[in-house]
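Removed: one protein chain of the complex. Kept in place: all other protein chains.
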Amino acid sequence: MMAQITRRLLISIPVLLGVLLLGFGLLILVPGDPATVLAGPMATPEVIAKIRTDMGLDEPLAVQFGHYLLRMAHGDLGRSLISNKTVVSELLAAIGPTAELMFASLIWSVPVAIGLGTLAAVLRGSLLDRAIMAISVAGVSLPIFFIGLMMIHFVGVKWQLLPFLGRGGPLWTVEGLRHIILPAVSLGMILVGPVARMTRTSVLEVLKLDHVRTARAKGLSETSIILRHGLRNALIPVVTLIGLQAGYLLGGAVVTESIFSYPGIGRLAVGAILSSDFPLAQGTIMILALAFILINMTVDILYALLDPRMQTQ
Amino acid sequence: MTSIDAAAAVDEQAPPAIQPWWSRLMRDPIALFATAVLLAIIICAIAAPLISPHDPFATSRAVMKPPIWNAGGSWDHILGTDGQGRDMLSRLFYGTRLTLIIGVVSVGLGGTFGSFIGLLAAFYPKLEPWVMRLVDVMLSFPAILLGLALVAVLGSGVTPVVIALAIASIPDTARIARSIAVSVMKQEFIEAGRAVGLSDIALFTRYLLRNCISSIMIFMSLRFGQIILIGAALSFLGLGARPPTAELGMMASQGRDFLLFAPHIAVIPSVMIFIIVLATNVLGDALRDVLDPRLRS
Partner (left out) sequence: MKKILMTTAALALVSAPALAAGEITVVRAIDANNYDPHKSTAQANAEIMFMLGDTLVSLAPDMKTIESGIAKEWEVSDDGLTYTFRLHDNVQFCDGKKLTADDVVYSIERWIDPETNSPVAWRAGEVESVTAIDPFTVEYKLKSPFSELLYQLAQSFGTIIDKDTVEALGPDFGVAGFNGTGPFCWVEWTPRDKMIMDKHEAYTWGAPFHKNTGPASLDRITWQIVPEENTRTVAVMTGQSEVSPYIPVIALKQLESAPGVEVVRSDLAPYTYYIGFKIDKETVSDPVVRRAINLAVDQEAMAEDLFFGEVEPAYSYVTQDALDWNHDLDDTLLKYDPEAAKKMLDEAGWVPGDDGVRAKGGVRLSPLIYTFAESTYGKQVEAVQSYLREIGIDLQIESFDATVVWGKLATQEFDMYTMGYPYVSSGDALNLYFRSENIPTPNRMNWNDEKTDELLDAGAAATDDAERAKNYGEVLKMVHDAAAWLPLYHDPMVIVQSTDLETITPHNLYGAGLYKGLDLKFKE
């Protein structure tokens, strides 16, 4: 198992390099001159020239890349062109809210989806099974911004049940909780469909396996069979799927945060790009990519831990 | 989701039985319906300039007119007008057209490139680890991120969105193409071809490509729905098409301003996206059921 995990970590190295290259590419490929943008509307040519030298924009690409790697190694992502704060501090401020949002989305959607999927599998062929499957296909086909807008329109405005503007505070406070519900429900929605479907397929597969048949022969009730034997094994591919969906969820977070004015990484990324704040854009994109890699790695390791076949290897 | 399930399915079952699939598919009433809907949408999109009742870009003084089924609607603007007094129906045709074009072009570009490297990896096993590493790296950048990055570099517009979506389509297709091709490579006619002394190029195009292409294309069509959704999301964030172009995601985004007073401006394009993606996904599911005999019954 250790070998499995080590291998997984090794695979991440080229991926990390890819992220670094992407980040560097972003900075050198920007149209126009970052120094001019940085200097602002009132800058004299001398000021711009100084910034260019300071940022090393006049040096050959290889040298720039070297500088860039060095800065990365020191955790120096530069400063935001707009706020002049370090990119790292901006990211640190936004990462918590995004993590909270992801957590809040997963915490309700995964259990709900697994429940629905299991229910559908147990009652396969029934009307309920079909209904659940139909809903899950519809769920994956809805544009996420539409879910968000409808949430605001109905829950927020028409029924005035919950706030939809920004973040109310940390998750454990009442205001924090109230504010995160709508974005978390919108974001989690995109996960329900695929996870429910995967659970259903997976539970159906497991139910065909030998030891489940044996258990059934022993006269155990269908419910306890599913809970004891079916679900645990069935969850393995589901966990993988959740990992694969992480990218989609992160992408969804970008949209959701923008709609709900939620101060997370996604909104920061969109804002930075729209305001040509290149260092910040670079930072946010890299942190999102890193998060994605990290989630996938965790999932793979979790997979190794969950899967009994892997353990015996 | 759809594509991943399907990927897994195709993975294990390749090469699928190509011949009878479509006839079996058409026996499924839901799939039939989804096909009909998709076809109708595609026809409307292609014929947009012919069937649009109004110029989709011409503003008028009749702003925010409701659709026909609401009080105050008129036959002149069946789906009402938007905030600039442009005819919603005409914009919907044109918007669908652009959205579909974005989807087709990006899946086409990404899929072609992805399947090419996937097939290469299967054809030259030595290349395999490299290609697969590359694919792993690419998989680590979700499409929305790629889109954001490209827009940061190129500025907003349709082109960066298409490029991002195309790149995002590469890794999945590469994997699928490889797994399909690997099983084709095991078949006798490849051996036979080698024995006869056919060149690599001939073998690759005449045998491998020809035997894999339909399965790959089916898979690519499954990705279509997801790509459309991501493209719409990028447009919605203001990173895609620019005014006065009509694109469904952008139309929905512009409609936000009127949500309270003329919800149809945002709802109609959003529902259109939903219908396109839903039809694609339903069709994809049916296709998968047909191609994966284990899940039938």
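Order as written gives the chain letters A and B; numbering starts at 1 within each chain.
The working rule: contacts are C-beta pairs under 8 Å (C-beta built on N, C-alpha and C of every residue); 3 or more make two chains touch, one makes a residue touch a chain.
Since this is a predicted model, take the numbers as computed values, not measurements.
Check A:Ile11, A:Ala49, A:Ala93 or A:Leu209 against the missing chain and you find that the one touching it is A:Ala93. The chain not shown here is touched by just one of A:Gly25, A:Gly96 or A:Gly156, and that residue is A:Gly156. Within the full complex, the residue among B:Met26, B:Leu39, B:Ala58 or B:Ala192 touching the omitted chain is B:Ala58. Between the chain not shown and the residues B:Pro53, B:Gly85 or B:Gly193, the one that touches is B:Gly85. In the full complex, the hidden chain is touched by chain B at residues 57-59, 61, 63, 83-85, 238, 242-244, 254, 256-261. Counting the whole complex, the residues of chain A in touch with the unshown chain are 36-37, 40-44, 80, 82-85, 93, 152, 156-157, 160-166, 174-175, 177-178, 181, 259, 261, 263, 267, 271, 274-277.
Going forward, only the chains that are shown with their structure count from here on.
Chain B has its Cα centroid 22 Å from the Cα centroid of chain A. Across the interface of their complex, chain B is touched by residues 11, 14-15, 18-19, 22, 25-26, 29-31, 137-138, 140-146, 149, 152-153, 157, 193-194, 197-198, 201, 241, 244-245, 247-248, 250-252, 254-255, 258, 269-270, 272-274, 276, 278, 281-282, 285, 288-289, 292-293, 296 of chain A. Across the complex, chain B meets chain A through its residues 1-2, 4-5, 133, 136-145, 148-149, 151-155, 225, 229-230, 232-233, 236-239, 249, 252-253, 256, 259-260, 263, 266, 270, 273-274, 277-278, 280-282, 285, 295.
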